[in-house]
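Here the complex is missing one protein chain, while the rest keep their positions.
Chain IDs A and B follow the sequence of writing; residue 1 opens each chain.
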Amino acid sequence: MEFMNPGAFKANAREALTDENLRSAMGQLAAGFVPLRQAAVDRLPEFDLLRERARELKDHILANLDFYLERFERNCTAAGGQVHWCATAEDARQAVLAICRTVDAKTATKGKSMIAEEIGLNPFLENHGIEPVETDLGEYIIQLADEPPSHIIGPAVHKTKDQVSDLFLHHHRKHGRTERQTEPAKMVAEAREILRQRYLDADVGITGANYLIAETGSSVIVTNEGNGDLTQTLPKIHIVVTSLEKVVPTLEDMTTFLRLLARSATGQEFSAYTTISTGPRRPDDPDGPGEFHVVILDNGRSAMLGGEVQDMLRCIRCGACMNHCPVYHSVGGHSYGAVYVGPMGAVLTPSLLGIAETRHLPCASMLCGRCEEVCPMQIPLPRLLRHWRERAFEGDGVPAAERWGLSIWAWFARRPWLYGQGARLAVRLLRYLGRERGRLGKLWGAGGWTDGRDLPAPEGRTFQELWRQRRGKGGAA
Amino acid sequence: MARRGDPGREAIFAAIRQSLGRPAHSAEARRELDDHIGKHRANLIPQRGKGDGKELVDRFRAMAEAAACTVRTVAAEAEVPGAVADYLRENNLSTRITLAPDSWLSGLDWASQPMLETRGGPARNEDEVAVTPAFAAVAETGTLVALSGPDHPTTLNFMPASHVVALRASQVVGAYEEVWQQLRKATKKGRGFAMPRAVNMITGPSRTADIALTIQLGAHGPRDLHIVLIDDQAGQE
Partner (left out) sequence: MPPASEKPVNVGLFVTCLVDLFRPSVGFAAVKLMEDAGCTVHVPDQTCCGQPAHNSGDRGHTKAIARQVIAAFERFDYVVAPSGSCAGMIAVHYPELFTGEPDWTKRARSLAAKTHELTAFLTDVLGVDTVTAAWSGSATYHDSCAGLREMKVREQPRKLLGSVDGLELEEMADADVCCGFGGTFCVKYGEISTDIVSRKTNNIAATGAEMLLAGDMGCLLNMAGRLRREGSAVQVRHVAEVLAGTTDQAPPIGEAKDG
């Protein structure tokens, strides 16, 4: 599996399809999240209206993004926070490193952050002598396994319980644990105890942000474990790494998105912890970090504004699209070879990395529309996938054979008489080949189809041919 | 540090405006957008966030229980220490509790429960039980809201394995938006308001489903969240 190479999608997918652990994990994911989300939606009659409002609101924010970001900056600074603007991933890595160096940090605890994944923060910090410690249990598991997340809210959703047992046994020896735990409750307790000390020892705590609130200069995280809160409260410094489309005008506006987030993500009414953080510890506060930094990343997002893919910036990272995606269920997140996976990743990754290297991601979809149906922000994912297919087609990423095949087919499709003649020949040939069983088990050039299924044979005449025989040219008698 | 004049910052704002195909907002446009912020308009409040006192308290309780909280109602605040002691005893939990240094909470008669050993201050790693107040509670999803400050160390909400919250029924509101209104009032400063460092919205105990999608409580924060609900609304209906 090539984790960070979207060009390897096909090879990755082939490997994934035979990975029994992954298949078992994906089966559980589909059986779990889909009905849970539906039940949560059914309990809230206003859910679809909320989606409408949230979409309008986010479109308004994106149209005025510069204004709200300035307001955020002003109010964050007024509350004693520091804002760092980073055009590129490298800028963001350097900004985080510079802050860590002010306290000569040895370890940094981390709450779950997709932006940290996007900028490759962990390997960068390690190379600079700072140990990143993931504290979200899923992130912790994949850090032990040395893998990237395979899902934006459940990073280790591809791991079975047995695999986690093995990882814990192997990596917890150095903490004096020698027993292989097999009960999830005991495994969680073991990780809790080990990570608790890491929180206390950390010099810096790094979290992401679900929202930045312009009116208050606050950052907001949503978690179920409470790890993000310990990460940001216990060390001397709290660094928020986030991206510029996360800004919302007011607490009320944040509230609208929150009503959609957990229901779409896990089917919960609300996540266990939503924390609004504003500036560093106040003079009379008994706890909290002494510094509050917000690193705001662009990394290609500003270029998405104003065009067709702007809609993708509405995404609130709930993961509903991948939870409902038949392709994701088959190949898992790692096959995408990218930080962002599933339908949202197949749209966002080309926006961030360019379409040339990422062509497979938007192409590997039936455009079935189930993702758009469940997207709380009404992002037209199939349309955006098609947008990237058009860009790929305009470029030189499409194989010559595919391009030629399409051109020849289209040439005929625009000439009904010739097409009809060709069709008559083709159906007769296929009929002949499948005459005994009514189907073909193999067909030259159609291995993609016949490797996994038979090809039903045609009846032997085209409809138009028979229609003209029966009714005469021109239609009904 | 990034400030005005920071080339990275200017490049980002220029890129945003170029993509949006317009210059920076005019003074008038900024005023309008500031008005949008200043109005704090609610977008859409679900029906379940509305109702009268009793109805909302019942809904809060049901939603909190659905989120794996336990709730016990007491008739008066004087009964809180006893209810906390009962809860700890019934669940075989430590009777050494860390109290939020909140004047109302500390002012309750904890000495009436000799079995309880109390101390105040932020959480220490060895603390097993925290008892805190809440700023408000939201019926919509059974959510408690806590504000950080000298009277409520944030660590108390997260470090101990058990969290007990003493809540007055009159603190229960229907929707989150009502909490924001109260928050702005409570922290009013000049023409604006001063957010506490942390506003914690808490809905049930800590949980994770990161191992095989089975829900486990107490991932990093409390394993159990108990709410002692003081019925201070009797006769108000």
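Keep in mind that, in the parts below, a contact is a pair of C-beta atoms (placed from the backbone, for glycine too) under 8 Å apart; a residue touches a chain by one contact, two chains touch by 3 or more.
Here the structure is a predicted model, which is why all the values come from computation and not from measurement.
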{"item": "Visible chains in contact with the missing one", "value": "A"}
{"item": "Full-complex contact with the absent chain, from A:97, A:145, A:200 or A:363", "value": "A:363"}
{"item": "Residues in subunit A touching the chain absent from view", "value": "10, 13-14, 17, 326-327, 329-331, 363-370, 372-373, 386, 388-394, 398, 402, 406-407, 409-410, 412-414, 416-417, 419-420, 423, 426-427, 435-439, 441, 446-449, 451-459, 461-467, 471, 474-476"}
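One rule holds for everything that comes next: only the chains that are shown with their structure count from here on.
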{"item": "Distance from subunit B to subunit A - Cα centre to Cα centre, in angstrom", "value": "29"}
{"item": "Residues of subunit A that touch subunit B when the two form their complex", "value": "25, 28-29, 32, 44-46, 49-50, 53-54, 57, 63-71, 79, 82-87, 91, 95, 135-138, 141, 154-157, 159-161, 164, 184-185, 187-189, 192, 195-196, 200, 214-218, 224-227, 229-230, 233-234, 244, 249-253, 255-256, 258-259, 266, 268-282, 284-288, 296, 298, 302-307"}
{"item": "Complex contacts: residues of subunit B adjacent to subunit A", "value": "1-2, 6, 8-9, 11-13, 15-21, 24-25, 29-30, 33-34, 36-37, 40-44, 46-48, 63, 66-67, 101, 121-123, 125, 141-143, 148-150, 153-155, 157-159, 175-177, 180, 183, 195-214, 216, 218-222"}
